[in-house]
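Inspection log for the structure reproduced underneath, given as structure tokens.
Only a single protein chain was left out; the remaining protein chains are all shown in position.
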Amino acid sequence: ACGDGGSKETDGEASGSDSEEGDEMEELTVQFVPSQNADTLEAKAKPLEKLLGDELGIPVKVSVSTDYNTIVEAMKSDKVDVGFLPPTAYVLAEEQDAAEVIIQAQRYGVNDEDGSPTDELVDSYKSMFIVREDSDIQSVEDLKGKKIGYQNVTSSAGFVWPAATLMDAGIHPLEDMEPVTLKGHDQAIISLLNGDIDVAVTFQDARNVVAGDYEDVFEETRVIEFTEPIPNDTITVRPEISDDMKEKITKAFIEIGKDEEGQEIIRDIYSHEGYVESQDSNFDIVREYEEKVSKEVN
Amino acid sequence: MIEFKNVSKVYPNGTRGLTNIDLTIEEGEFVVIVGLSGAGKSTFLRSVNRLHEITEGEINVNNKSITKAKGKALYEIRRDIGMIFQNFNLVKRSSVMRNVLSGRVGYHSTLRMIFGLFPKHDKELALDALERVGLKDKAYVRADQLSGGQQQRVSIARALAQEAKVILADEPVASLDPLTTKQVMDDLAKINEELKITMIVNLHSVDLAKKYATRIIGLKEGKVVFDGSVSEATDKAFEQIYGKVDEENVRKRAAK
Amino acid sequence: MIEFKNVSKVYPNGTRGLTNIDLTIEEGEFVVIVGLSGAGKSTFLRSVNRLHEITEGEINVNNKSITKAKGKALYEIRRDIGMIFQNFNLVKRSSVMRNVLSGRVGYHSTLRMIFGLFPKHDKELALDALERVGLKDKAYVRADQLSGGQQQRVSIARALAQEAKVILADEPVASLDPLTTKQVMDDLAKINEELKITMIVNLHSVDLAKKYATRIIGLKEGKVVFDGSVSEATDKAFEQIYGKVDEENVRKRAAK
Amino acid sequence: MRKVEVQQQPQNLSIPPSKTKPILTMILIMLLVLGSGWQINFSFTELIDGLPNMWELIVQLVPPNWAYFSEVTSPMLETIRMAVVGTTFGGLLAFPLSMLAAKNIFFSSWITGPARFILNLIRTLPELLLAALFVAIFGIGPIPGIFALMLFSLGIIAKLFYESVESIDPGPMEAMTAVGANKIKWIIFGVVPQVMSSFMSFFLYAFEINIRAAAVLGLVGAGGIGLYYEKTLGFFEYGKTSSIIVYTLIVVLIIDYFSTKIREKLT
Partner (left out) sequence: MTQSKGLVYIRRFVIVLAVLAIYIWAFAGLPTLELKETSIEVISAILAGIFSPDWGYVYDPGGEDLLRGLLDTVAIAILGTFIAGILCIPFAFMAANNIMKNKAVVGINKFILSFIRVFPDIVLALLFIKAVGPGEFAGVLALGIGAIGMLGKLISESIENVDLSAKEALIATGANPIKTFIFAIVPQVLPNYFSFVMYRLEVNMRAATVLGVIGAGGIGTPLIFALSVRDWERVGIILLGIIVMVTIVDIISSKVRARFT
């Protein structure tokens, strides 16, 4: 849609390379948006700058943002080359020709029973419906008319997937429920414990975030349902970047995921365990869900 | 009775306001303070009710040290001292009536004042005071819509309404025409005589000073250079207060 | 030459300031305006340089209508009219020097003034003016640290520094002691005589009016009730201006 | 006596004050600004070059999606309701606290110091932390929202207000001292009439902020207009975003109008 002009000129150099397709990139700009399903996060950029720079041989600038909309817009204006986007955000960005997925992040799976990590690396996660232990809600069917705590409507785990699950059970996610929009999966769980809502939908397993503040959270709550898997965070690039460069970036990330030092860093900072190549079709499920839900909701 | 015991005042910027003032003003006196502009007349008045802290010495009002008084005791001493300011100090945004009524706040409980509930008696007092200075029909006009002289008279009315035992007046007639001047000064004299209220008045007019004062105090560069009855205040005495009528010299002294 | 052509002024709150004023003041006259407090003296002066809009009539200054002037033309007429205010109108937070210099801004480009770059000549003028009123040694003191009379003198110095052709003075000596009063009035008279600068001065003192004026205008309730030379201004004339010395009556009239 | 003599020296008030201090201050500020500019790579050319990109987004913002108006009306009303209550309580608390913090009202730093410290503390608390605390205490809904807005307004009004109180005309206060008023009467008659207008101005300003920045309400599950920004931006529906902007603008203009009227009454 918009013009190209591969490189970033932070040092005020004249923008001579307008017409080239980024094969002569002098600098790579990377921006990261935290996915919502993380229980530790660090707002650090420097370590990744070094790792990626070493792999690619050009300077890398990494920044951390808290809102994906700005990354997408920046990618559209060629201000950001590589973005870490949550799945919904990726789909929306792809629609606008702003991003192309190359990689997906891997994490350890979560035990459905007790919320502890498994030792299996997966590229997807799930969302869950959770109620108070003493609640008489046993299954999704019982939810009709109950007070539910959602996240923002753009949230995969906090709205889209759970809404789809409800629809599958014949319950309209807004009209048949008493919805409240909350900010943060931790707030959802606290509100559930407080009795402000009857059911919370969170990523699996958000109770770990609250456990530090409220020890008995696992005893006092109960999961009644899991959703279908949601693809993990993506690493995407601007489509205008040359295939060669895309290749290089892909390889670089995968290398980092395998390297011991690299792994430690991406785990600490982004709670990623490793990276696998990905393709757009992996996200058809996201599109499908988006469409299904947004048709009902908007 | 007002007693100055070796009082000095130095302003923070180093200007000397008063130097070693030592005198006593008895109840019922009509004292006029004269002196060049900048001689320390206003400073003298403001020391009496401790609007300025003096830097040395002590001042007693009716045998109570205002210099040492605190809290309620201080408020009560002050309530009994009315003041007419040289530059009026009115709340320009409030009505004339409210400005005058504000002279009465010392008499009422704080709670009452928070709601601005003045008793009827006070309102009558305020209207009386306004009538005395000829401003009854401006009672509900905002203070900033008055002429200069009218503002000065509001300031006088406020002090009258206060029913104080001492009145300090800083050039109360500076902006008034001769007739109003006469009327205000007559009023002050009447209050002084009939109610035995002590008057301490700064004046620039030697004629007025001679006409109304029972005692004249001359200040010069913060020091008392004359203190005596009207009869003692000869032309010579005034020469001493104001300096010789030597044009060149006047300028220099006036500046001090 | 200042011409009032059937000028009236009604304040927004309905008070009548001036009513049908019709007179001409020639160049070089020393006009003193007298009248009761609230008679409209300040309103009269403020109409001359259009600090107040008049509600009817027209005023010409040196054959230019200030009532109709706009923008630069208006500023230039005003630059030639100096004004001494009854309540000084100083910028309290600025230094004395800066207050006096502000009388000079009409002479310089806006840009220059934005950076406050006054030429040396102006500073000398300002210091001269301050010396005239005996305040040279307070030049860099903040205006709010001055005594009342000192502030009035700063206001006078500002008007002097302006080098105007007409000076409007609203009770310029109200807060001054007799000596400084004499000195300031002498100065005004000297400027009037030597430089042929027109003076329009509001005064409360009949003595001063008789001593300095070449022409006296008496105002009463916004109307001209007397206009004549000093010799014509008999005691009877003043009685007419101030009303009979009838105590009851005075109060009522003064309140108007 | 000795003290007095020492103080007599600085009488040379007739020479201009030295200009070095202001000049040094200016230089210091310029250095700070230039240093900061360097630290963040300030560049005009980059900005100018990027303007066309900016335009691209502006084009998407117009025209607003008028149909969206009806959808945001009820959250807007909800926001106004909570802002009214929150700002009122905040303002009621801010008044006495600002008086305690103003140095020309209470001369002792034993009073102004703690008052200012409390105000600083209140202003520093991030919204997210407030949300975490209030949700724990009151659960979700309008109540924690109002408390959050109250603290918010308190911080804003009090800080701005005490500083403007510090620059009022001391004359009327002096007159009240002279009539023997105690502190409270002194404030009511000498200070309040002078500051009412600026208090109202800050109060209404805080009210306005509360309406347009009501994101904090979203944080405690109390709805509010903030969520809708997030939602529309999240879906890249800029037409809707700009209709929220226009809506807020209308509300703010109405508040502005009343603000001016009320201040005129008080001046």
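Letters are used for the chains, namely A, B, C and D, taken in the order the chains are written, and counting of residues starts over at 1 for each.
Assume contacts are C-beta pairs under 8 Å (C-beta built on N, C-alpha and C of every residue); 3 or more make two chains touch, one makes a residue touch a chain.
Predicted model only: the values in this text are computed from it and were never measured.
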item	value
Touched by the hidden chain, restricted to displayed chains	A, C, D
Residue of A:42, A:141, A:247 or A:291 touching the missing chain in the full complex	A:42
Of D:85, D:178 or D:220, the one touching the omitted chain in the full complex	D:85
Residues belonging to subunit D that touch the chain removed from view	32-33, 35-37, 39-43, 46-47, 50-51, 53-54, 56-58, 61, 80-82, 84-85, 88, 116-117, 120-121, 123-129, 132-133, 136-139, 141-143, 146, 159-160, 163-164, 166-167, 169, 197-198, 201-202, 205, 208, 212, 215, 229, 233, 241, 245, 248-249, 252-253, 256, 261, 263, 267
Positions on subunit A contacted by the hidden chain, ascending	8, 10, 29, 31, 34, 38-47, 61, 63-67, 69-71, 73-74, 76-77, 79-80, 184, 186, 190, 193-196, 209-210, 212-215
Touch list for subunit C against the chain that is not drawn	14, 49, 51, 71-72, 74-83, 85, 87, 89-94, 98, 102-106, 110, 113-114, 116, 155, 158, 162, 168
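Just so it is clear, only the chains that are shown with their structure count from here on.
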item	value
Subunit D and subunit C - chains in contact with each	B
Centre distance in Å when subunit A and subunit C are each reduced to the mean of their C-alpha atoms	77
Euclidean distance of C-alpha centroids - subunit B vs subunit D, Å	42
Shared interface positions of subunit C, touching two or more other chains	136-138, 141
Touching two or more other chains - residues of subunit A	none
Category of the chain touch graph - line, ring, star, complete, other	other
Interfacial residue positions of subunit D with respect to subunit A in the complex	41, 43, 45-46, 49-50, 53, 56-57, 131-132, 135-136, 139-141, 218-221, 223, 227, 230-231, 233-236
In the complex, subunit D residues that touch subunit C	13-17
Interfacial residue positions of subunit C with respect to subunit D in the complex	97, 136-141
